[in-house]
Structure formats: structure tokens, C-alpha cells
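Apart from one protein chain that is not included, each protein chain of the complex appears where it belongs.
Take a look at subunit A:
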Amino acid sequence: MEVDKGKGEAEETRKVAEADRDTVTLKSSDGKLFEVSKEAAARLSTVLAGMIAGGSIDDNGTDLKQIGSEALENVVDYCNKHANSIPSAALISSSISFNTAPFKEPEEWERKFVDRLSHDALFDLVEAANFLGMERLLDVTCHKISEMMKGKSPDQIREVFNIKNDYTKEELEEIRQELAWAFYDD
């Protein structure tokens, strides 16, 4: 009897410890494990918040089959950095703004965070942010990619985005003429 009782207590303690854990473990498509603060994950990702609230978080690593380890590492890195940064007035107001408002400028640290990434890493990260419903990270990564488009020729854009030119020569000429008629730079 006493043994059983002790076992029950241990079970109880373990459960409490689980509930009290302040991190969640995420597993990338290639099986690597990452820990992230539960509070930050729930605050920054609507998908993770839903999983935490719904109890579908696996202590041995919640499978995120759509996200590779490099992208997941960046996601976790972003969450940790975000937890440590003091939210600025701009960030606080962005949470209550309507989607008709102009996009918020990234914070300085967020700018640095995406600036160091390669094109591939950035594209993987924007998809991960989209998949996880991380509005702020999606904002920051999309902003960076939109800046990359500035001043690039259609050919350069196609190369960066791995897009095939599917226009015929005639069509391209037609669109060019349309543009020439409609626009000219200052």
C-alpha cells in the first residue's frame, strides 16, 4: 500500500512539473529538437498558442514536419531574442492596429536578425513564420524580402526567386510598351 501511495505521489509531482514547465520542445522535419519559452511561443505564434492551449504539445518534441532544422533554429532564436527585447511603443500599438494601417517598420534588432540570413534561409523562415502564424516574424521577413526587390531588373528577380520567364517575347514587348506609355521616372 505504502509503495503504491509513493508511486502516486511521484506521478502527481511529475504531472505538476510538466504543467509548470516553462519551455516547449519542437522537432524539425529532420528530427532535431529545439526548446523555446512557452510564454514566447504562445505570444508570438497563433499555431503554437493553439497547440499549447489544446494540450497537443509533446514533451518528447512536437513534430513540425513542414519546418527544417535551420528555419526552426531561426524561429526559436527569434522567439528568444523577442522575449529579451523591450517592446517598443511601435510594437505595442501594432497589436491593436487595423490591417489597413501602413506596415510597421522592423525594430533595429529585427532588421539585423534577418539581414544576416542567406536568401534560402530567409525564404525558409518566411514560410515557417507563415505556417506557424507568427504575424510579427512574417511582417519582418516579408519586409526584408520586399526590400530585396528594390531596384532589381526582372531577370535578377527571377534568379533570386527561382522563377521561369513564361512570357513570350511578344508578350514582354507588349507589357514593356504598356509600361513605357504609362510611366516614366522622374
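In this section, a contact is a pair of C-beta atoms (placed from the backbone, for glycine too) under 8 Å apart; a residue touches a chain by one contact, two chains touch by 3 or more; residues count from 1.
Basically, contacts and distances are computed from a predicted model.
Look at the chain that isn't drawn here: its UniProt entry, checked against "LSM2-LSM8 complex subunit LSM8", "F-box domain-containing protein", "39S ribosomal protein L13, mitochondrial" or "Ras-related protein Rab", names it "F-box domain-containing protein".
The residue from A:Thr23, A:Thr46, A:Asn84 or A:Ser146 that touches the chain not shown here is A:Ser146. For subunit A, the residues in touch with the chain missing from this view are 30, 68, 70-71, 99-103, 120, 123-124, 126-127, 130, 138, 142-143, 145-146, 149-150, 154, 157-158, 161-167, 172, 175-176, 178-179, 181-184, 186.
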